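With one protein chain withheld, the remaining protein chains of the complex are depicted in position.
Chains: A and B, in written order; residue numbering restarts at 1 for each.
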Amino acid sequence: MYAFDYRRPHSLNEADLALKAHPGAKLLAGGQTLIPAMKLRLAEPGQVVDLGGIGDLKGITQKDGAIRIGAMTTHAAVAESTVVAAALPGLAALAAGIGDPHVRNRGTIGGSVANNDPGADYPAAVLALGATVHTSKRAIGADQFFNGLFSTVLEESEIITHIDFPVAERFAYAKFANPASRYALVGVAVAKSKSGVRVAVTGAGASGVYRLPQAETALAASFSAKAVDGLKIDASNLMSDIHAEADYRAHLIGVMLRRAVG
Amino acid sequence: MSSVTLTVNGRTVTADVDPRTLLVDFLRTNLRLTGTHVGCDTSQCGACVVHVDGRAIKSCTTLALSCAGSQVTTIEGIGTAAKLHPMQEAFREHHALQCGFCTPGMIMAGIDLVNRKGAKVDEHTIREELEGNICRCTGYHNIVRAIETGAAGMAAMKQAAE
Partner (left out) sequence: MTDQGIGASVKRKEDLRFITGKGQYVDDINRQGQSYAIFVRSPHAHANIKGIDAKAALAAPGVLAIFTGEDLAADKIGGLICGWMIHSKDGSPMKAGPHPALAQGKVRYVGDHVAVVIAETLDQAKDAAEKVAVDYDVLPAAVDPAKTQRSGQPQVHAEAPNNTVYQWHLGDKDAVDAAFAKAAHVTKLDIVNNRLVPNAMEPRAAIGEYDSGTDNLTLWTTSQNPHVARLVLSAFVGIAPEHKLRVIAPDVGGGFGSKIFIYAEETVCIWAARKINRPVKWTADRSEAFYSDAHGRDHVTTAELAVDKAGTILALRANTKANLGAYLSTFASSVPTYLYAPLLSGQYNIPAIYCEVDGVYTNTTPVDAYRGAGRPEATFVIERLVEVAARETGRDPAEFRRQNFITQFPHQTPVIMAYDTGDYAACLDKALAMADYKTFGQRKAASAAKGKLRGIGFSAYIEACGIAPSRAVGSLGAGVGLWESAEIRVNPVGTVEVLTGSHSHGQGHETTMAQIISSKLGVPIDSVSIVHGDTDKVQMGMGTYGSRSGAVGGSAIVKAAEKVIAKGKRVAAACMEVEEDQVDFEAGEFSARGTNKKMTFGEVALQAYVAHKFDPEKIEPGLKETSFYDPKNFTFPSGVHIAEVEIDMATGVTKVDRWTAVDDFGVLINPMIVEGQVHGGIAQGVGQALLEGARYDETGQLVTASFMDYGMPRAADVPSFNVAMTNTPCPSNPLGVKGCGEAGAIAAPAAMVNAITNALGHEGIAMPATPQAVWRAIQKMPRKAAE
């Protein structure tokens, strides 16, 4: 790692001040992606602001038909939450499949969503459920939030505080893990609610997480695996790497889509 | 340098550290607790697993400063040669280690697994839950057996304590 200055604020206000004092400072949430990147010297922040000391950013509550998850809530906490399990069991299952148990004990939803790794699981849930990302400055709808590989509309000094997930009638996520890294090679999240069906794909898109309108239309007409059987998945906007070429990813999207629909 | 105070294996320690000090380096270098190992640099192998506030984490992917005020337990803190933790005993009983390098992380992961999944955890669950720990020697066969036995031993220990 390169040398850096470290701050550990105890309130959002202190964190804001730290960010203002140090433009370009990197926020440290669970650190499960940032720290490896820093260790390999792929990231070089001069200042690190550790959000781990801000108790207000943790916790899960349910109100007004939505699950509110604090940005610093760990994947393990979401996976084990009785609130989540009751309202959005598919989201608890998604959280239980991120990384490995030890990573889940440190990694946080805010960190995952802010990082927007193309192989991350949470972005698919945020997009499929039409969640709202709340920050220290504003509320951002899921369709506006993600902005390409490792990119979001978050500004430099903006801190995710919590994410509101509308409770859906049905939500499920099916993931095909990379055999080496165990990140999603393809992950498909499907949410069915009164306002319709939303399908989001992670792990595969050349520009990161994206929605699959043709699947949404088909499932809105008939919510069944059969309805999307034979759906043609366009491979032209998908990633190709040593683990999976675009056509295989396209095929897997279909398989995972059907498995998520169940 | 920044000052950090945390509790390691029941002992409160305070030290000045470079902010880039990882928890694993703090344990190995500052405290000379070398039972916690480093086997990779991409947060996958699990040789560095310790417990922070009762949960297994990868100490190679955690800053020492982030653990201020936390309770850290390492392989050196769970049992002694004279009184082994049931999971340690089970690893020896079932020949669940060969070179021993991944072993401390495996044992710490095994204890955490049982804490979360209970004493009657089945083989499939054990294998799935070991996703974050790589062993190159044993083929995992005996590690699975050891964790099954360790789970029963932990339940018995808990019962005896109650």
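Methods note: a contact is a pair of C-beta atoms (placed from the backbone, for glycine too) under 8 Å apart; a residue touches a chain by one contact, two chains touch by 3 or more.
These numbers come from a predicted model, not from an experiment.
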{"item": "Missing chain: touched chains present in the view", "value": "A, B"}
{"item": "Footprint left on chain A by the chain that the document does not show", "value": "1-3, 40-41, 176, 179-181, 183, 242-245, 248, 251-252, 255"}
{"item": "Contact set of chain B toward the excluded chain (per top definition)", "value": "18, 20, 28, 33-42, 44-45, 47, 74-76, 79-81, 84, 88, 91-93, 95, 97-104, 107, 123, 126-128, 130-131, 133-144"}
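Assume only the chains that are shown with their structure count from here on.
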{"item": "Of chain B, residues touching chain A in the complex", "value": "2, 18-20, 22, 41-44, 46, 49, 52, 55-58, 60-63, 65-66, 68, 109, 112-113, 116, 129, 131-133"}
{"item": "Residues on chain A engaged by chain B in the complex (per definition of touch)", "value": "1-6, 8, 28, 31-32, 35-36, 38-40, 48, 50, 52-53, 76, 99-103, 105-106, 181-182"}
